[in-house]
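Only a single protein chain was left out; the remaining protein chains are all shown in position.
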Amino acid sequence: MLPTPKKYFVTAAAAEGETALTAFDNALLKARIGNVNLLRVSSILPPNCELDNDLVIPPGSLVPTAYGAIISDTPGELIAAAVGVGISEKDQFGVIMEFSGKCSAKEAEERIARMLEEAFKMRGIALNKTIIKACEHRVEKIGCAFAAVPLWY
Amino acid sequence: MLPTPKKYFVTAAAAEGETALTAFDNALLKARIGNVNLLRVSSILPPNCELDNDLVIPPGSLVPTAYGAIISDTPGELIAAAVGVGISEKDQFGVIMEFSGKCSAKEAEERIARMLEEAFKMRGIALNKTIIKACEHRVEKIGCAFAAVPLWY
Partner (left out) sequence: MLPTPKKYFVTAAAAEGETALTAFDNALLKARIGNVNLLRVSSILPPNCELDNDLVIPPGSLVPTAYGAIISDTPGELIAAAVGVGISEKDQFGVIMEFSGKCSAKEAEERIARMLEEAFKMRGIALNKTIIKACEHRVEKIGCAFAAVPLWY
């Protein structure tokens, strides 16, 4: 089987670029995961996976990552992305939710909070702690708002 | 290299949610893969990969999965998702096809059957067996129809 991740952090950043993909790339760089290979996952925090804000991941690594992203080429538009980790008990799995849209960071955060509540309610487990990060961006030319939970080892 | 999966099952389920992502999450829970990390793949059944309907996958695991999904927020709309596995011989690879759309489960199933036929015809190998699962859902508020082939070890 593929090894189950043991560490994570939570990050969000926005950036401009000359194209949609380079705006995304620039947001990843600001979010500290621009030089790795994101493998998008949906989106469970493994049991005993520990928060490590100082994680340094070698360039080119394959990094399972839950993320939300929005790219816009409408100058003046406000875009936002948010992620949230919901935790019950340390030795139980948690849930990761991601969101992106044409709204403020505050709205994106509130949405994530409600999504985590719904996810835990559906699973019948207590939501004891949440970690939410969001960013917003007013598009100049081509902008990207990005929020992610990279999972690592 | 990444280890090649050895087991699989076929699943489909639909659900409502308060948001698009929680509708998706709820459909995954019903489909028995709500507490793992789906890694979306396109979409070959490895040689000698065995059907195991009783697979229990530990929470948080990274699970390579071929899937189709549709989310709709149009009340009254009929949505469907289907997946199919086409098999030639046990020791040869198979092909997985996925589909989702605004149609019935029956239409989605028929589409998958035709897609598998085309996939085997293009490869010049005989299609000896198919396993197809589909679900349909009449949207109440925000609904998701989901069908998947999780690959495991």
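Think of it as A and B in the order they're written, each chain with its own count starting at 1.
By definition in this document, contacts are C-beta pairs under 8 Å (C-beta built on N, C-alpha and C of every residue); 3 or more make two chains touch, one makes a residue touch a chain.
Keep in mind the model is a prediction, meaning the values are calculated, not measured.
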Q | Touch criterion as defined above, residue of B:Ala14, B:Leu39, B:Ile71 or B:Cys144 at the omitted chain | A | B:Leu39
Q.
List every residue of chain B that touches the chain not included in the displayed model.
A. 1-5, 39-47, 49, 64, 66, 92-93, 95, 97-99, 111, 114-115, 118-119, 122-123, 151
Q | Hidden partner chain, residues of chain A it touches | A | 2-3, 17-19, 21-22, 24-26, 28-29, 34-40, 58-62, 64, 152-153
